[in-house]
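With one protein chain withheld, the remaining protein chains of the complex are depicted in position.
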Amino acid sequence: MAVDLDRCTGCQACVVACQAENNVSLNLEEAFLQRRAKAWIRIERYWEGEFPQGKARFLPVLCQHCNNAPCEPVCPVYATYHNPEGLNVQVYPRCIGTRFCANNCPYQVRFFNFQEHVWPPPLNNGLNPHVTVRSRGIMEKCTFCLQRINRGKREARAQGRPVRDGDIVPACAQACPTEALVFGDRNDPQSRVARLLQAASARAYRLLEEMGTDPNVVYLMKVERLERS
Amino acid sequence: MSEASLTSEPQGREPGIAPGVAAAGLSPLLRGGWVFWLAVAVLGAIFLAGLLSVVSLWQAGFAHRAPWGYYAAAFSILLSTVGAAPLVSAGLRFTGAHWRRPLARASELFAVAGLLILAWFWPLLRLVPASQPQSSLWFGWPGAPHLWDTLVIAGLTLCGLALLYVGAIPDFAAARDQGARGRRLFALLALSWQGGERQWRALRAALTALGACYFLAFVLAQTLISTDFAQSLVPGWQDSLFPAYNVVSGLQGGLATLIVVLFLVRWWGGLGAYIGREQFWALGKLLLALCLLWFYFWWSGFIVLWYGRRPIEELVLQLFIAGPYLWAFLPAFVLSFLAPFLVLLWNGVRRSILGPTFAALLVLAGLLFDRIRLYVAAFSVEEAGPVLQALPAPRLPQAGDWLVLAAAVAGVALLYLLATRLIPSLSRWEVAEGEQLRVERAFLRRKVTVIAKPD
Partner (left out) sequence: MEERRILSDTEINLDLLAPVYGTPRWFWPVVGLLGLVVAAAVGAFIWMLTQGLVVTGLNRPVFWGFMITNFVFWVGISHAGVMISSILRLAQAEWRRPVTRAAELLTILALLTAALFPIIHSGRPWRTLYWVFPYDFARGIWPNVRSPLVWDPAAIFSYLTGATLFIYVALLPDLATLRDRSLGWRHYFYGALSLGWRGMSRQWRLQALVGILLSALILPVFISVHSVVSWDFAVATAVEGWHATIFAPYFVLGAIHSGVSAVVTVMALVRYLYGWKAYIRPEHFDALGRLLVAVGLAWFYFFALEFAFGLYGQDGPEVALREMVVFQMPWAGLFIVFLLTAFFIPVPLWLFRRVRRNIPLMLLLSVLVNIGMWLERFLIIVPGLARKEPFTFVWGSYAPSIVEILLIAGSFALVCLGFLVFSRLFPLIPLYDQKEGQVLRQEVEVGRARVKAVIREE
């Protein structure tokens, strides 16, 4: 996935879309006060400069699906592991909730279900039937919308063709009005994400690169406009 | 029952002292003669040759650190062998182990070689940048690190000499009283020692205090040297265990040095009657424990960096373990831990004289490789900056480097030999005291050893 920060406006549409798509629990006021709110993707907001010239900077942070994920080796029961496609997946039935993975995640994108979550009617009718409703005591995090990936592959197989670029779009990327989030197969040089990264390679970086986690999410730096003095 | 009345006993009427103790305690280690002077001449020649090599390094200047790598390694080896050897006696005196008595002096005589450590340190000072590198323990203190490191090394040397001297005062007095050759000098050295109760109490207090000081100075010296002269030279290397690792491997080296020297002293020094299987057995156990501790400290540092998988940490591990210095790491690992561990595992081996000596030789060889891999590698990094960018090429020892290493060994041996001419090589009063506190007695149908424990 590529995140073009030059396009991100901090509108939070991705956050809402993710919340709706993935049955992420309701973040009531109480949850915020307890610091137990969940957001599989969140927009970090930074202020630069003092008031009149102040600028807001936005940084969407989601699970980076690291190739050397620090969360994976520390799980005692293999509840978090690397699947053959390079996704960092969480196996809910396997998880016993030691929370070591969350401690060892430098991006802080892993969330713990401190309690059994309820969706008061009529919100319970809005739950996505393709996504597990997580019980209490386990970890959860961004899956790159695994259900959409599986569906894309299934449909492609049904039509007897390989998965095409654009078949699979996670909810956040789909909802992004400025197309700042681009999802695709970076190994395919013709894919949109590969071409974008190729064209903007000078702006590309990855979060906390010095940690050596080798993330699969690439950020493209914001283009700074020179102030005319 | 005060302990002073107990210990003042041997000095006055000398009731319990076997005549052999008195004689052996006062004779020089190698009984003069041409063997002694030949040894001195050979060692002196080696030392001078090494010195020439150091001079050539000096002329090449201090702009580049890399050529000095082996010199720095030699310094660390000196600190970790002869610097640590007196600690064996000081530490065992703390725990009150009786078997230490015959080897106390042999161990403390190494303090004389502390002079070499001090001299050796001097050129090194110019190799550490005065402006603080990014990572440093000093946080911009005035005079750091040069002033403070020098003070610590000097303190270590002085403390060791004081420990040696204070521990030898009763023996100097005995030499004076028995009219040994050069009794005027001994009278001067003995500081009007009469063996009164107050004097014994003061001596004991001084030995305890100096032993503690020496230990602290040693720990401090290893901490500062390993940080300022190795760790801070490699950008991005942050390893809080490294100073403690140096302390532990230093203790291991000091113990091994002592074992080897005891073997030699037994062989040529005529102390076979005092230093026997009991000492080697006990020292062998200690060496086994320290070999295990070596592994433990190495492994604790390794696993944390290895598991962390941060690029800078992987690079540091590459540098010191798997990369350009693999040729030094492998023998260090085998010789410092694996081989002596497998040898000393067997009680039969520990309970001999050759067994611990062999293991000690292995450990010393391992220490050589270990310090080469650490210091030569650290000195060969010339880049500055927040993190290490690339690995330097390995630096294999040249002829000059070998000479430098040999000079360190020869210098120590030379100083040690000369010191034995002046200072009785057996801590006579401690042995005598031990003989009084130890009685063979019949118990039921057996003969047992009874050890008195004055508290």
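To keep things simple, chains are lettered A and B as they appear, and every chain counts its residues starting from 1.
Here is the rule we go by: contacts are C-beta pairs under 8 Å (C-beta built on N, C-alpha and C of every residue); 3 or more make two chains touch, one makes a residue touch a chain.
Since the model is a prediction, treat every value here as computed from it, not as a measurement.
S.K.: Looking at B:Ala154, B:Leu241, B:Leu361 or B:Ala406, which makes contact with the chain not pictured?
M.R.: Checking each option in B:Ala154, B:Leu241, B:Leu361 or B:Ala406, the one touching the absent chain turns out to be B:Leu241.
S.K.: Pick from A:Gly10, A:Pro106 or A:Gly152: which residue touches the chain that isn't shown?
M.R.: Checking the options A:Gly10, A:Pro106 or A:Gly152, the one contacting the hidden chain is A:Pro106.
S.K.: Taking the entire complex into account, which one of A:Leu28, A:Ala56, A:Leu127 or A:Leu208 touches the absent chain?
M.R.: Final answer for the missing-chain contact: A:Leu208.
S.K.: Where does chain B touch the missing chain, residue by residue?
M.R.: Interface residues of chain B facing the absent chain: 1, 5-6, 9, 15, 95, 134-137, 139, 219, 223, 227, 236, 238-244, 292, 296-297, 300-301, 303-305, 307-310, 436-437, 439, 441, 443, 448-455.
S.K.: Could you please point out the chain A residues that touch the chain left off the display?
M.R.: The missing chain touches chain A at positions 34-37, 42, 44-46, 59, 61, 70, 73-78, 94-100, 102-108, 111-116, 136-139, 207-208, 211.
Operating definition for what follows: only the chains that are shown with their structure count from here on.
S.K.: With centres defined as the mean C-alpha position, give me the chain A-chain B separation in Å.
M.R.: 58
S.K.: In their complex, what parts of chain B are in touch with chain A?
M.R.: So the residues of chain B touching chain A come out as 307, 309-314, 387.
S.K.: In the complex formed with chain B, which residues of chain A make contact?
M.R.: Listed in rising order, the residues of chain A that touch chain B are 68, 70, 73, 210-212.
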